[in-house]
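Input: a single structure, listed below in structure tokens.
One protein chain is absent from this view; the other protein chains keep their places.
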Amino acid sequence: MSAAPGTRHAPLAVAVLGAGRIGRKHAETLAHRVESCRVPWIVEPLEDVGRACAADFGAKWTSDPAEAIADPAVDAVLIATPTNTHADLIELAASYGKPILCEKPIDLTMERTLAAISAAEKAGVPLQIGFQRRYDPSYVRARKMIEDGAVGKVELVTATSRDPQPAPLAYLAVSGGIFRDCSIHDFDLVRYLTGHEVVEVFAYGAALVDPAIGEIGDADTVVASLRFDNGALGVVTSSRRAVYGYDVSTEVFGSGGKVVVGEAPETLVRRYGKDGVTHDNIYWFLQRFEASYVVEVEDFVACLREGRAPRVTGEDGRAALAIADAATQSFKEGRPIAVAKRPLPAGAGR
Amino acid sequence: MSAAPGTRHAPLAVAVLGAGRIGRKHAETLAHRVESCRVPWIVEPLEDVGRACAADFGAKWTSDPAEAIADPAVDAVLIATPTNTHADLIELAASYGKPILCEKPIDLTMERTLAAISAAEKAGVPLQIGFQRRYDPSYVRARKMIEDGAVGKVELVTATSRDPQPAPLAYLAVSGGIFRDCSIHDFDLVRYLTGHEVVEVFAYGAALVDPAIGEIGDADTVVASLRFDNGALGVVTSSRRAVYGYDVSTEVFGSGGKVVVGEAPETLVRRYGKDGVTHDNIYWFLQRFEASYVVEVEDFVACLREGRAPRVTGEDGRAALAIADAATQSFKEGRPIAVAKRPLPAGAGR
Amino acid sequence: MSAAPGTRHAPLAVAVLGAGRIGRKHAETLAHRVESCRVPWIVEPLEDVGRACAADFGAKWTSDPAEAIADPAVDAVLIATPTNTHADLIELAASYGKPILCEKPIDLTMERTLAAISAAEKAGVPLQIGFQRRYDPSYVRARKMIEDGAVGKVELVTATSRDPQPAPLAYLAVSGGIFRDCSIHDFDLVRYLTGHEVVEVFAYGAALVDPAIGEIGDADTVVASLRFDNGALGVVTSSRRAVYGYDVSTEVFGSGGKVVVGEAPETLVRRYGKDGVTHDNIYWFLQRFEASYVVEVEDFVACLREGRAPRVTGEDGRAALAIADAATQSFKEGRPIAVAKRPLPAGAGR
Partner (left out) sequence: MSAAPGTRHAPLAVAVLGAGRIGRKHAETLAHRVESCRVPWIVEPLEDVGRACAADFGAKWTSDPAEAIADPAVDAVLIATPTNTHADLIELAASYGKPILCEKPIDLTMERTLAAISAAEKAGVPLQIGFQRRYDPSYVRARKMIEDGAVGKVELVTATSRDPQPAPLAYLAVSGGIFRDCSIHDFDLVRYLTGHEVVEVFAYGAALVDPAIGEIGDADTVVASLRFDNGALGVVTSSRRAVYGYDVSTEVFGSGGKVVVGEAPETLVRRYGKDGVTHDNIYWFLQRFEASYVVEVEDFVACLREGRAPRVTGEDGRAALAIADAATQSFKEGRPIAVAKRPLPAGAGR
């Protein structure tokens, strides 16, 4: 929303890389929702998609990321391209000293993830990772309550995510698997909500929704048990298909009680009839988290303006991936796996 | 949200009259949220407020409504000025043949309300009234369910509105009283949800929140019983102060069940502690109905483009006011009062 | 539940008058649930019903109320006969000095109600009226909260009762009408919860469920607006038919917030499917208030043992009837009606 008169800023120019669904959404947010912001470039390999998107938001189009990133008029970049390009683009943006907001995950491999983080750190550019749930008003409120002591000492954390239906098999085949693609949001949330690190994981997985998912070595239904560095326990469950809609809920339990972020009804309507009392369930993650994507981008811009570090760092991206890596290995090997710590002496930390 | 490429429209120019809280919000919606729309003029008596608002949305400023309305580049006008100016501005816009979206109510008197409606009708310009609740996803869903038979034949309707705190006394003194200022939203909702007209009202009122409200002849706590044209009964209750926040809920009950639009929690968070299970309540009407204001303006523009009649007409404004008038008279005279029908032979109808 | 060893009491002998559904239930409670209590007599005109009931609870049967009431072994009487016999039986029991628990209402006429109360007062026998909702854990908790200040000063009270289906027309014809038969529970509740008296009523009524109900001069759907002695307002709505079950809810709103006693789900089960999220609603008043009937009888016995006055007095019965009388008159005459105060100088009070 626009600021009050008198708090003008120099317009901030953010190049948007990727004009798919989420790239368009971020471009619209930057162009229309964030005060005194503009989108100078849309970078997109598909010319007609890129040109249309650019026209909508008053941008130029290019298929060459370097052209946009190198442009001196560009203040920052937002990366919403396919995952396998994230690390390269982070390194490129870092080499030009441009601050970065990158969709999760940084990369499906830890090696490239570490390299990209390192590039941003060496260049001294802010790197924000797109775990949008951290900007959801319910999760922000829950974390505040927990910080303020509402659950006392954390003892037991439960997180569930279920999509309404599986993504296409072609996508799943390059997704890194359900732990890196889906559960990773919960691995990040449990770190965010508790302020503790996961040190060990044991994971069961099964292909119950679609045997083809099992044939590519992946699972569509998983249970990952967690041990935290303070001794607390946790469990993350995920499914690729919930016929009733998009089902995300999280509970943090401790010595002083519990805080729950519950499921989202679609509206405030309840119907009472002979068959009972019914309300609609939310069906799609964009219904649930639409506002979060906007706040995420607003916060990226605000951090740049105020010289603050982003709320979700490269290290947050790495730590969630490390849990997902351990869960994947545990699922395949049938034994608990220690979660890798950050290998470097360096110190992004939390 | 912007339309997909290829569905371009000629930009529609909507002058915004009034740069207060709600005028600004509408200007922002027109400038930033509605595809291919622009705000050529901000009309506002206070120069600095008007200029600042105009600058934010790429508009020119004037203190003279006629200057903006008469501008041939202006396609339509949005009236968000104080209530006592609405009827004059509707007549002015009608005289220039410009379609109108006017905040509720049209006027506090039935005479001027009828005159303004008549002016728009004679000029053949669309007149949409700003009962924003009709664009709320929950109320839209409820009406759809009721139309589809979810409650069978309507028998008993209950509607409640409570503000978190009274407006300033200076505002209340010119507000037309609680029935015309606050309950009027519920009088409109019960017509919208049931498709039936209210024919008689009996109202109790009391000044329990603030005796000063009683001293100006108004009430801050009211119960208005309703009889509908199909024999159904109803009740609207309102209060100027609910310490727990903004409390709006509505129930339509009938031979086949009931549909309830319930209260709005602020977030999806619940806290469990020694004192029980607690969630936050919503506090402010803009939290509850923010999306509705946007959809209302989007629909105004879409109706103009598609040549559809607005969803909320001048007659809807008159009918709700007629119920509020009857309630006010009943409150003062202590007896049931018949609701005035539209006096003209004419035929806006519903 | 039985008392702990060592708190023995002399067995209390309570004659039960009436062996219908509710009489049987009370007899079972007295015989099996209340410690050291027994049922010496079942009084019932139908011999086989009476004998069977007596056999189940170790009682003797008679068709003659006087035989049971006069028995020196009888300590108290419980009246669960048809309403038109209540006042006579109260007077009879009073004449023998026997404490009385009488189902509501005392009588459908104010004259006989006052006479019965007076008889009990003159005889100095406790007279408890069977408004069982006052013993429901939810209503007890709500009243405690309100007494403790949870809503501050009471300003607006809302109470709803809906039966799943109308009683047979033959019953309705002698029921005294919907206000005396159904809404009376809510008229009692609003007095109980607020501690205030209703001074005026305006009531709308309609026969929407069954025209035959209208033909006997009764309504099946009603809205009764209330004014309280402290200036607060209220509304009671009732319906003879809710297809989704038994629907009772009550809200007390005031300067400090509100307390709601809500609807009762049948179980704790929720089902999530393609059609949304559904739970069962309770269907029958005995599911909702079964425990209350037991506590009511336990409390009657406890009051006798401890020499306490009953929690629900003859005056409570009269006051609720007076509101029902005023509502009935208002419904018939179309104007607000003052609620009759207790005519006597005497002093049951609350």
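Order of writing sets the chain letters: A, B and C. Residues in each chain are counted from 1.
Keep in mind that, in the parts below, contacts are C-beta pairs under 8 Å (C-beta built on N, C-alpha and C of every residue); 3 or more make two chains touch, one makes a residue touch a chain.
All of these numbers come straight from a predicted model, not from anything done at the bench.
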Original post:
In the complete assembly, which of C:Glu91, C:Asp210 or C:Asp280 touches the absent chain?
Top reply: C:Asp280
Subject >> Per the touch definition above, residue among A:Phe253, A:Tyr272 or A:Tyr293 touching the missing chain >> reply: A:Phe253
**OP:** Using the definition of touch stated at the top, determine which of B:Gly152, B:Gly214 or B:Gly273 touches the missing chain.
**Re:** B:Gly273
Subject >> Among B:Ala70, B:Val199, B:Val243 or B:Ala302, residue touching the chain not depicted >> reply: B:Val243
Subject >> Contacts of chain A with the absent chain, listed as residue ranges >> reply: 152-153, 155-156, 158, 160, 162, 202, 204-206, 208-209, 221-223, 225-227, 231-235, 237, 239, 241-244, 253, 255-258, 334-336
**OP:** Could I get the residues of chain B that touch the absent chain, sorted low to high?
**Re:** 242-244, 247, 265, 272-281
Original post:
Touching the missing chain, which residues of chain C?
Top reply: 1-2, 5-6, 28, 32-33, 52-53, 55-56, 137-138, 141-142, 145, 150, 256-264, 266-274, 280
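We adopt the following convention: only the chains that are shown with their structure count from here on.
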Original post:
Between chain B and chain A, is it the same set of residue numbers doing the touching on each side, over half shared, or a different set?
Top reply: same
Original post:
If every chain is reduced to the average of its C-alpha atoms, which one ends up farthest from chain B?
Top reply: C
**OP:** Measure off the straight-line distance from the CA centroid of chain A to the CA centroid of chain B, and report it in whole Å.
**Re:** 38
**OP:** At least two other chains touched by the same residue of chain A: list those residues.
**Re:** 272-274, 280
